[in-house]
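Note that this complex is displayed minus one protein chain, with the remaining chains in position.
Labels for the chains are A and B, by order of writing; each one numbers its residues from 1.
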Amino acid sequence: MRHVAKLLAASAFAALMTTPVLAQTPKDTIVMAKQIDDIISLDPAEAFEFSGVEVGANVYDKLMGVDLKNNNALVGELAQSWTVSPDNLTYTFKLRPGVKFHSGNPLTAADVVYSFQRAVTLNKSPGFILAQFGFTKDNVLEKVKATDDTTLVVTVSKPYAPTFFLNCLTSGVASIVDSKLVKANEKDGDFGNAWLKLNSAGSGAYKVRAYRPNEQYALEANEAWYKGAPKNKRVIVRHVAEPASQRLLLEKGDVDIARNLSKDQLAAVKTNANIEIVQGDKGYILYLGLNQKNPNLAKPEVREALKYLVDYDSIERNIVEGTYKGHESFLPKGFLGAIDDKPYKFDPAKAKELLAKAGLPNGFTVTMDTRSVNPITDIAQAIQSNWAQAGVKLELIPGDGKQTLTKYRARTHDIYIGQWGPDYLDPHTNAETFAINEDNGEEAKSKTLAWRNAWDIPAMTKITQAAVLETSADKRKAEYEGLQREHQKVSPFVIMFQQIEVSADRKGVSGWAIGPSSDTNFYAPIAKN
Amino acid sequence: MASLREKWAGRSVRWGRIAGRELSTVAITMFGLLLVTFLIARVIPIDPVLAVVGDNARPDVYEKARLDLGLDKPLWQQFAIYIGKVFSGDLGTSVLTAQLVTEDIKRVFPATLELATLGTLIGVSLGIPLGVLAAVNQGRWPDQIARVIGLFGYSIPVFWLGLMGLLLFYAKLGWVGGPGRIGVAWQDFVTPVTGVLLIDAAMQGEWEAFWDGFSHLILPSAVLGLFSLAYVSRMTRSFMITELQQQYVIAARVKGMSEARVIWHHALRNAVVPLVTVIALSYAHLLEGSVLTETIFAWPGLGRYITNALLNADMNAVLGGTLVIGAVFIGVNLLSDIFARLADPRAR
Partner (left out) sequence: MSSWTDYLITDSPASRRQARLGQFYRQWLAFRRNPLAVIGLVIVVALLLIAAFAPLIATHNPLTQNLDGRLLPPSAAHWFGTDSLGRDIYSRIVYGARVTLVIVLLVVVTVGPLGLLIGAASGYLGGWVDRVLMRITDVFLAFPRLVLALAFVAALGPGLENAVIAIAFTAWPPYARVARAETLIIRNQDYISAVRLQGASQWRVVLRHVVPMCLPSLIVRTTLDMAGIILTAAGLGFLGLGAQPPIPEWGAMISTGREQIFDQWWVATFPGIAICIVALGFNLLGDGLRDVMDAR
């Protein structure tokens, strides 16, 4: 009896010593550590958060795509070719023949119609990306029509710039779902929404094998993908909240790719010969929103002064290096019309001068709602100490989860520090939210970021709205450039950084490409040797 | 004969009355618990709709989701609807995970149970001997050491101890598994049957997965176990001191019984009754006290589930989770009461 106990103890000890070391991921499987707790749904008509959209990008195909290697130029995917009528109202798409869904069902124009119909009818968070072209649940079947198995005719409500409409078709909400399979899983006329939240019905590179919220999802390669079989058989993405834990898992070889390393972890893994760093510019903009309901912040000199009061360089170098880079305009690099101008530098003397002009020579006290996550907290505290140099006393109000956001949406903040991610790959997405405010009243229909900061701009709203109707791509580009330069001067937004998405990979992992949005992070080319 | 039957009948009536009273107490407490939770979760200035539609949703989408959640109805009506559903066993759907709260709890509760059970085992198996040792050597140095160990258990922040444990045993020494319940490599080897990973792995003969799971479990449960150890050892000490002063112990000593036999067989046996209550309480405490431990160790358990739900104003999940913990707490109290009544001749 004693011996057995001893033996058991010894073997337990041996197991403890060996298991962490022997962990090696299988050759044909890619294992990722990532924060995936933002996923609300895997249904492409509903997914609107970074991680959910990324799953969709790897599971579903769309009519249009962008060429990452060629400055994000538009390319046809399921659409083999397309034509636009001279009045810019009617688009005719010719579909790629012979494409099959994971279920084996053929992909036809009827599936496209069904996909658009369900996205517009369900009208979940991303639904407006399609609905803004005049589709409603009542007219969508007239506006989006299949004339035969491979031909689709779409009519939009206004002569929008074709680049605008086609760019919107590259977003996740325009994914094509397997109409037969989804209809089979419909419940109470929900267009299969409940089922698609956890399952997949696509034609893309992978199908969802298992998804457990807040824990992990596993994707299985679609060998029959029309672009060719993915370079790996399986992708497992595991939720790991802590960047420090992600790094350890990576260093120990428990995962192949770590997605959310912070500045300090990146610096540490740089010296590790077994780890390589891959990066891509992301469209997320880090900014401060100054609520114009606050009388001090409503003064133009104060807004300008605060833009001179952020030590952009020092924060970039010391807090966010490698994960964010300086960027001071609302269109992220990689978008049509993006500019690189950085008119503001840290200049406390100049700021003091401006504050004195505004009648606040001794500064003032103001609050900032700050999410308790890094790097937001650290950046906020650095700004707090920057502003103190000009006498501006900044009080930080920490908040968790959806708390700060709730306050921001109700316009009860003074200053909000946050991120904005573009909804689709067209400049209008950011121009709309940063530079359109149709109605500054409390019950406004459209609550853009400009509205949230109570910034009343009838003139700029008109200019921005006109830009989506400009058919010439060059002219359109020039319009956005001018708009941003004006915006930099007058807006209540202190735009500071653009995110760089960084991923740390084990040596031997290759092919992983990070696109400008979650819609363009593709797993299929990832290989391991 | 007849009198005996009468006696039995009388007793069962009395037990019935006690049970009835206890049950109504439990029902009222549970109702209060739900009411308080509901009110708190409702006054939190967090918009639950955001968890459903995200930040970028248009006003019409937002409004529809708000109506779907029934948030336009008056508070008392929302509460009445909720209570009605609870009685029919429906805890609603979590907006965060889009799954039934009952399903979510089925998934996360075993993880917490596993942690608290091993924690209690560690605490009891070390705490009782330590407490006995302290009682026997009352006032001398083993007592003082036991006292310091016990007080340390009450003084160390678990989240800090967890971090230090990870730093030392995982990052530096590599003796144990890191955060999470099982290594990524073993994730899909075990099919959840009972939900308790170690039991499932053992039943399915996945011994490597079993040991991997164990190596992940040992550190967080040891951290929790320290608190249990502190509590159990201190209570054991005080019960044992009382017992050792009793007449029967002195009598046994006089009869020449060996000291070890007196302590372990007689005194400890009599201290077991109150100890069971203590252990049960400490177990319930570990269940609720695992919020921070689960956060540090990325443990997919109930504590983290409730916290996360709370910060997203995910009402159904918060209420469901609180209900479960409250039920366990009340249940454990009740059971230990009944046990004490059954075991203690005076209470009988």
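Everything that follows uses one rule, which is that a contact is a pair of C-beta atoms (placed from the backbone, for glycine too) under 8 Å apart; a residue touches a chain by one contact, two chains touch by 3 or more.
What you see is a predicted model; the values in this text were computed from it and never measured.
*Asks:* From the list A:25, A:216 or A:262, pick the residue that touches the absent chain.
*Replies:* Only one of A:25, A:216 or A:262 touches the chain omitted from view, namely A:262.
*Asks:* Touching the absent chain in the whole complex: find that residue among B:257, B:291 or B:338.
*Replies:* Per the contact definition at the top, the residue touching the missing chain is B:291.
*Asks:* Which residue among A:358, A:396, A:513 or A:527 touches the omitted chain?
*Replies:* A:396
*Asks:* Touching the left-out chain: which of A:374, A:440 or A:510?
*Replies:* Residue touching the chain left out of view: A:374.
*Asks:* Mind pulling the chain B residues that touch the left-out chain?
*Replies:* 25, 28-29, 32-33, 36-37, 40-41, 43-46, 144, 147-148, 151-152, 154-157, 159-161, 163-164, 166-167, 171, 288-289, 291-292, 295, 303, 306-307, 310-311, 318, 322, 325-326, 329-330
*Asks:* Considering the whole complex rather than only what is displayed, give the residues of chain A touching the chain that is not shown.
*Replies:* 242-244, 247-248, 262, 264-265, 268, 311, 314-315, 317-319, 370, 372, 374, 377-378, 380-382, 384-385, 395-400, 403
We adopt the following convention: only the chains that are shown with their structure count from here on.
*Asks:* Rounded to a whole Å, what is the gap between the Cα centroids of chain A and chain B?
*Replies:* 39
*Asks:* Quick check on the complex: what are the chain B residues that touch chain A?
*Replies:* 45-47, 50-61, 64, 96-99, 107, 170-171, 174-180, 183-185, 187-188, 208, 211-212, 214-215, 218, 298, 300, 308, 311-313
*Asks:* Would you tell me which residues of chain A are touching chain B in their complex?
*Replies:* Checking each residue of chain A against chain B gives 12, 15-17, 19-21, 23-26, 31, 33, 37, 40-41, 48-49, 123-128, 194, 197-198, 210, 212-216, 218, 236, 238, 240-242, 245, 248-249, 252, 254-255, 400-403, 405-407, 409, 421, 423, 444-447.
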